[in-house]
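Partial view: only certain chains, each at its native spot in the assembly.
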Amino acid sequence: MPTDSRPSIVAHVQVMYFDTDAAAVVHNLAYLRFIETARTLLAIQMGMSFEHIARTQIHPVLTRTDIRYRRPGRLGDELEIRGRLGDVSAARFHVDFEVVRPADGAVLATCQQELALIQLPEGKVIRLPAGFANGFGVDSSR
Amino acid sequence: MPTDSRPSIVAHVQVMYFDTDAAAVVHNLAYLRFIETARTLLAIQMGMSFEHIARTQIHPVLTRTDIRYRRPGRLGDELEIRGRLGDVSAARFHVDFEVVRPADGAVLATCQQELALIQLPEGKVIRLPAGFANGFGVDSSR
Amino acid sequence: MPTDSRPSIVAHVQVMYFDTDAAAVVHNLAYLRFIETARTLLAIQMGMSFEHIARTQIHPVLTRTDIRYRRPGRLGDELEIRGRLGDVSAARFHVDFEVVRPADGAVLATCQQELALIQLPEGKVIRLPAGFANGFGVDSSR
């Protein structure tokens, strides 16, 4: 990913037994748990904190995950999950991820996720606010 | 477990990759997932269906798990989870479980769980209804 | 999905508490656990049993998951996971899935996964055997 001004995040995780399976590699579901943690931290940084969501009842909802598994991770690996806001349209936004093992530079997985903002309790998809990429609904008066 | 008249359940599961870890055995958390499924099926049988809980807002809540891991399970094992209502007091009930591999009769884990009934939204522990063990809150008039 | 002669599978699951999250819907990871169970059952049906894999050390390995989340599932929902072998190339095969709630016919998720066969311990991708779609490596002489 090129360095640019889009909101981005780096999260770290060490692979635990519960992340692995009997093939002695990181299980495919574990990568998506790592990515969800990174995505949540990115959302918080963009203004979509748990408190903001609870107050506004505007929830970011995952509508698509496209993940490619490239190299196997192993027990004990220290991994870096790099996320960056990708394409933004009227009512959808994307986040691009790489799961990297810094020890040898291996890219274990790449992933793109698509999300929408849903207004609860109606469950209606809403348009992304203007300036979404520069901070979602940050209201400094509160 | 002796055969007796207490409410009981038998659930079946085959061990999948996501149930195992890099030590090539069933991960300790997976047994508790198997047990939760069996416990939920037993609760439904006793009258605590998802619909009943949603309507009454009386929720069975886990207050303690005591599980002993005795023998390792392996990928592909077909397991039987046997649950039975145990001790019942004024405000707590217990469920006893065994996780068995019928192919060789091995007992992989034994577990006792303690639960309470909580009235939401107050969050107050309530007394178990009379005749709890013979069918929780089944009200044929509704 | 049209009815045709490709290998296919239907698996059933009831949504448990551990499948849901605080938004009161089925968590995105849970669908992929449901799908993995269906995929494993399909693999067994096609000849890739746990025993066959252990003996040959030829492992089906997930290389891509593309899942679209269409409608929310809820606690207690009874779901059907329908899987069918999709495109097959020299060294990759695809499986197409739908997660359906028969009670109202809602399609909650659609998913395509890509897999390769890996020969361990070398970790080399191997060509799919001729007639792969009609039964993987079934060798009646053993």
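By letter and in written order, the chains are A, B and C; residue numbering begins at 1 in each of them.
Following the convention adopted for this analysis, a contact is a pair of C-beta atoms (placed from the backbone, for glycine too) under 8 Å apart; a residue touches a chain by one contact, two chains touch by 3 or more.
This is a predicted model, so every value here is computed, not measured.
> Of the full homomeric complex, 3 copies appear; what's the total?
The complete complex, not just the displayed part, contains 4 copies.
Going forward, only the chains that are shown with their structure count from here on.
> What pair of chains has the most C-beta pairs in contact?
A-C
> Same or different interface residues for chain A and chain B, judged by whether over half of the residue numbers are used by both?
Over half shared, hence same.
> Distance-wise, how many Å sit between the C-alpha centres of chain A and chain C, to the nearest whole number?
Comparing mean C-alpha positions, chain C is 24 Å from chain A.
> Taking the mean of the CA coordinates per chain, how far is chain B from chain C in Å?
A distance of 28 Å separates the two centres.
> How big is the gap, in whole Å, between where the Cα atoms of chain A centre and where those of chain B centre?
Chain A and chain B have C-alpha centres separated by 34 Å.
> What residues in chain C touch two or more of the other chains?
33, 36
> Going by the contact rule at the top, pick out the chain C residues touching chain A in the complex.
Going through chain C, the ones touching chain A are 23, 28-29, 32-33, 36, 59, 61-69, 72, 123.
> Using the touch definition up top, name the residues of chain A that touch chain B in the complex.
Spelled out, the residues of chain A in touch with chain B are 17-18, 20-25, 27, 29, 74-75.
> Which positions of chain B touch chain C when the two form their complex?
Spelled out, the residues of chain B in touch with chain C are 16-18, 33, 36-37, 40, 49-51, 75-76.
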